[in-house]
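All protein chains but one are shown at their positions in the complex.
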Amino acid sequence: MGLPQSSIRLRIRYGETDQMGTYYNARVLDWFECGRTEFLRAAGVPYAQMEQRGVFLPLVQAHINYAGRARYDDELIVTTTASPEGRARIRFDVHITHADRSSEVANGYTIHAAVNANGKPIRPPTWLTDTLSQNRMA
Amino acid sequence: MGLPQSSIRLRIRYGETDQMGTYYNARVLDWFECGRTEFLRAAGVPYAQMEQRGVFLPLVQAHINYAGRARYDDELIVTTTASPEGRARIRFDVHITHADRSSEVANGYTIHAAVNANGKPIRPPTWLTDTLSQNRMA
Amino acid sequence: MGLPQSSIRLRIRYGETDQMGTYYNARVLDWFECGRTEFLRAAGVPYAQMEQRGVFLPLVQAHINYAGRARYDDELIVTTTASPEGRARIRFDVHITHADRSSEVANGYTIHAAVNANGKPIRPPTWLTDTLSQNRMA
Partner (left out) sequence: MGLPQSSIRLRIRYGETDQMGTYYNARVLDWFECGRTEFLRAAGVPYAQMEQRGVFLPLVQAHINYAGRARYDDELIVTTTASPEGRARIRFDVHITHADRSSEVANGYTIHAAVNANGKPIRPPTWLTDTLSQNRMA
């Protein structure tokens, strides 16, 4: 029923602000990555272990909508879902909101290929796609 | 004839790599920003001066296609063009290639609103849009 | 008895690694800052509020000893203490260890001036030094 979903909380670090007084735009991609890391851990396939098994998930595409301001020390909630994108790719959708008032900060997605340690494209292994599909049923 | 265009060269810093041995995905947004900075300087409206005049250009959207690998110390060329996006927004398109062999590394765009120092949306001032249009004619 | 102390846990982000397969050296200063932020919150003077009251604590010195390797997704404990440094400065000492095996990752300190919103040096306000001294008694 519905996509698997994982939520984490994080606070905006001082070093993630810029002189506009809000967070620097590139940081959203760091937060997307924090979301993916915890999503995969929750799904039972920690990314650190995946790389040790020789499966890497480099980005092929990223899209971000900047939806609202957020400042140093604001607590954010990063909610991540995953789904297959065609036969050989995986897509993560991410929503970032303020923890205290649910207002949107940013949302978007990243699309990932699967490659081996030499950077050669591979099909996502079944232990990964099975886990993602199992989760879908959950 | 054609859009105004600005190219800069930069080398991938060690701190911009990750454990995959290539550049970390979020760094592309930093490089897009380096491209915008030099584009605006070349166009005669340095962004630092724009902010002093009270005009800020926060991102409302960003899109990145990751097109090829690049490593520490590789020299890259970042080519930036700008165009109006509707009446109130500005769009920068960016292509990043290897300096020595022209192969693509990444491309994409960012779309920017214009706001004042309080974060209130404003129409992009005419000294900005005129400069961009003049450049278009050049 | 003893210095006030605050501990936080954080996981090494993928974007904080470099091609050596460990964390990039500059990230330690980001983690020191995370430690200071939570130390000051625990001490009752959240840094975000300090800046709103017009007190800024820019760094005047930083020192880092790199003591051991740590990798992507490793959980770290950042322990922070604070003390006055002469009459006008504040010093934070930080130890970073692995959460699971207590082995050292890095340690060091940062020394901070107090300045107002215009960057002018000021004496650290008594509500700050009192809080730090009170904590010392605790």
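Order of writing sets the labels: A, B and C. Residues in every chain begin at 1.
Throughout what follows, a residue touches a chain if its C-beta (ideal position, glycine included) is under 8 Å from a C-beta of that chain, and two chains touch if they have at least 3 such contacts.
Small disclaimer: the values here were computed from a predicted structure and weren't measured.
Engineer: Looking at A:24, A:92 or A:109, which residue reaches the missing chain?
Structural biologist: Here the residue in touch with the unshown chain is A:24.
Engineer: Touching the absent chain: which residues on chain C qualify?
Structural biologist: Residues of chain C in touch with the missing chain: 19-20, 22, 25-27, 29-30, 33, 51, 56, 58-66, 69, 110, 119.
Engineer: Tell me which stretches of chain A touch the chain missing from the display.
Structural biologist: 14-15, 17-22, 24-26, 71-72
Engineer: Under the stated touch rule, tell me which residues of chain B contact the chain that is not displayed.
Structural biologist: Against the missing chain, chain B presents residues 11, 13-15, 29-30, 33-34, 37, 46-48, 71-73.
Here, only the chains that are shown with their structure count from here on.
Engineer: Do chain A and chain B, two copies of one chain sequence, contact each other through the same residue numbers, with over half in common, or through different ones?
Structural biologist: same
Engineer: If chain B and chain C share one sequence, what is the angle of the rotation that overlays their CA atoms, in steps of 5 degrees?
Structural biologist: 180
Engineer: Report, in whole Å, the distance between the mean C-alpha point of chain A and the mean C-alpha point of chain B.
Structural biologist: About 24 Å separates the centre of chain A from that of chain B.
Engineer: Find every residue in chain A that makes contact with two or more other chains and list them.
Structural biologist: In chain A, 29-30, 33 touch at least two other chains.
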